[in-house]
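After this line comes subunit A, so read on.
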Amino acid sequence: MSWDTALPVLVLLSSLVPGLVIFFLREEQSRVRTALNLAGAVVKIGLVGIMLWGVYHERHYETRLPLLPGLDLILRADALAMLLTTLSAGLWLVTTIFAVGYLEGSPHRSRFFGFFSLCVTATMGIALAHNLLTFFVFYELLTLTTYPLVIHRGTPQALRAGRTYLVYTLAGSAVLLLGIVWLHRVAGPFSFTQGGALSHLGPQSHGTLLVIFALLIAGVGVKAALVPLHGWLPVAMVAPAPVSALLHAVAVVKAGAFGVVRVVYEVFGIRFAADLGVTTPLALLAALTIVYGSLRAVVQDDLKRRLAYSTVSQVSYIALGVATPGSISSIGGIVHLVHQGIMKITLFFCAGNLAETLGIHRVSEMNGVGRRMPWTMVAFTVAALGMIGVPPMAGFISKWYLGVGAVEAGQGWIIAVLAASSALNAAYFLPILHTAWFKHPTGEWKEEHPRGRFEADWRLLLPSLVTAALVIATGLFASTVMSPLTWAKLIAAREYQP
Partner candidate 1 sequence: MNAWIVWPVVVPLAAATLSVLAGQRMARVIIGSATVAIVGALAGLTLQVWQNGPQRHVIGGWEPPLGIQLYADGLSVVMLWMSTVVGALIGVYALGYFAHDSGTTGTAATGEHGDNSELFWPLWLFLWAALHALFLSADIFNLYVTLELLGLAGVALVNLAGGQLALVAGMRYLLASLLGSLAYFLGVAFLYATCGVLDVRMLSTRVSAHPAVWLAIAVMTLGLLLKTALFPLHFWLPPAHANAPAPVSALLSALVVKASFYLLLRLWFQVFSVVLPPVAGQVLGILGVLAILWGSVLALRQQRLKLLVAYSTVAQIGYLFVLFPLAGGTAWGAAAWSGGTFHALAHACAKAAMFMAAGTMMAALGHDHLHELAGMGQRLPLSMFAFALAGVSLMGLPPSGGFVAKWLLLDAALASGQWWWGAVLIVGGLLAAGYVFLVLRQAFAPLPADVRYRPVPRVMELAALSLALLAFLLGLMAIPPLTLLQIGAPFVGGLGTEALP
Partner candidate 2 sequence: MTGVGMFDVLLAVVLPVLAWWVVAGPDLFRSVVLFIVFGLLLALVWVRLRAPDVALAEAAIGAGLTGALLLDTLGRLRAEGWGTGDDQRGSDAGASGGEHPSV
Partner candidate 3 sequence: MNAAVLYTLMGVGLFSIGLHGFLAQPHLLRKVLALNIMGSGVFAVLMATAWRGPQLPPDPVPHALVLTGIVVAVSATAFALALLRRIHTATGRASLPEDTAA
Partner candidate 4 sequence: MQGHPAANIPLSEGQPGGCSVRRLLALFSWALVLVLAWAALSLPSHSPGLVDFVHAELEHSGVVNPVTAVLLNFRSYDTLLEVGVLLLAVFGVWALPRERVWGAPLGAPVAGPVLHTFVRLLAPLMIVVGGYLLWIGAYAPGGAFQGGAVLAAMGVLVWLSDLAPLPRFSRWDMRMALLLGFATFLAVAGGVMVGGGRLLEYPRLWAGSVILLIETALTVSIACILILLFLGGVGEKRRATEGVREREAKQ
C-alpha cells in the first residue's frame, strides 16, 4: 500500500482510532481524553493539508476495498471532497476545544467524545466517498453515531428528540438505499464522475431515472433538511451546543447538502439532470425551503431554535445554487457549503457560550448581553451579518455568486427569493443584535459562572473568535489561491466542461 492509497484511510483513522480508544477511558481521565482528541484533530488537519496540496497538484489519492461483488468501497480525494474534508477537519479542532470547555464536569464524557470522533470519521468518509455505495455506508454511519450525541443528556425530552431524529433519518436512508440499488440495476456499477455518469443511458430509461432522482434527493434531503423533510432539525436542538454545532455546520446537514451536490453533479450531471427536467423542481423546492425556514426563524424566541430554522433556510442555498443551471450559481452553491459551515458554527458557539456562561437560552433574555460578553457578541455579530449577506463577509460572496448566476441563467425569480431571504435573515438576526448591544440588562443574569480571566471560559470563547475571523477572511481573501471560492470555481469549471 503506497502513501497515496493509504492517505484517505489515514484521514479516517486519525479520528476513528482516538474515538475507539476514548470509549475505554475512564470518566476522570479527562487529560488523556483531551490530548487524544486534540492530537487526532491536529494530525487530521496535517493529513488533510498534505492531501490538499497534492490534489491541487493533481495527485490522486484513492483507496479501494471490495465490498460487494462488482462494487468497491472507494475513498478518493477529489476537489469537491477536499472542500468538505478541509472544512470538517478544521472545524473539528475548534469544536473539540469548545466541547471540552462546554462539557467540563458533566457525566459520560468518554461516551460523548467517542461518538464525537466517530461522527467526524463518518463525515470524512462521506466527503471522500467516490461512489454511491461508499457514500451510503458513511451516511448511515453518520446517522448511527450522531444519535447517541443527540440523546446525550438522557432526559425524556432528549429521548423524544432522538426518536424523531431516527424516524426521519432512517426513513430517509431507506429511500436512499432503494434509489441507489435501483440506479445500480439500471446503470451498472459506476463512480462519481464530473459531468455525470448516466448520460449514456438512452431515453427508454429516463422515466425510471426520474423516479430514482426523486428517491435519491429525498434520501439526502432529509439530512439536508429540505422542506418538508426538515422536521428533525429544530427538535434536535435539545442536544448540547457542540453537538448542534456539529449537526448544523460540519456533519449532518452538510452531509445532506453535499449529497445533493454529488447526486446532481457527479451522478446525473448537471446537463443530463437539466435534460431530464429535474433541476427546476429541485430549485423550487430549495427556494421554498429558504423562504419557509426564514419565516419560521423570525418567530422563534428560543435562540437555538431560531438558529436551527436559519440553518434550514441557509443550507438550501447550496441546493439552490446547484440546481440552477450555469457555472456561476454552481460556484455560489458550492462555496456556500463552506461559508455556511463557518458562519453557523460561530453562531452556535456563541449561543452555547451564552447558555453555559450566563444561562441565556432565549432571545428575550439577551438584553444588554453585549456589555457583559462583548467578544462573544462580536463574533456573533460578524457571523450574523455574514448570514444576512453584508460585504465583505463570507455570506456575501455566496449570495453574490448565486444572484449573478440567477441572472446569467435568466431565472429572475431566484433573485426575488434571495432578496426575500436576505430581508428575512435581517429580520431575525438584527433584533438579536439590537437586543444584545443596545438594550439595557434587565437585572442579574440567571446563572453567572465566568471561568478564568476572560468574559467566559477561554475554551468557549476562542473557537467562536477563530471562526468569526474565518468568516471575514474567507470573504476578504476570496480571490486568493487556497480560498473556498477558488476551489468552488475549479469544481464548477470542471462540471461545466464541454
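Criterion applied: all candidates are chains of the complex that A comes from, given by their letters.
Definition applied: a residue touches a chain if its C-beta (ideal position, glycine included) is under 8 Å from a C-beta of that chain, and two chains touch if they have at least 3 such contacts; residues count from 1.
The structure presented is a predicted model; accordingly, all values stated were derived computationally and were not measured.
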Candidate from 1, 2, 3 or 4 that touches subunit A, complex-wide: 1
Subunit A - residues contacting candidate 1, complex: 23, 65-71, 73, 108, 111, 136-137, 140-141, 143-144, 147-148, 151-152, 154, 158-159, 162-163, 166, 170-171, 173-175, 177-178, 181-182, 184-185, 188-189
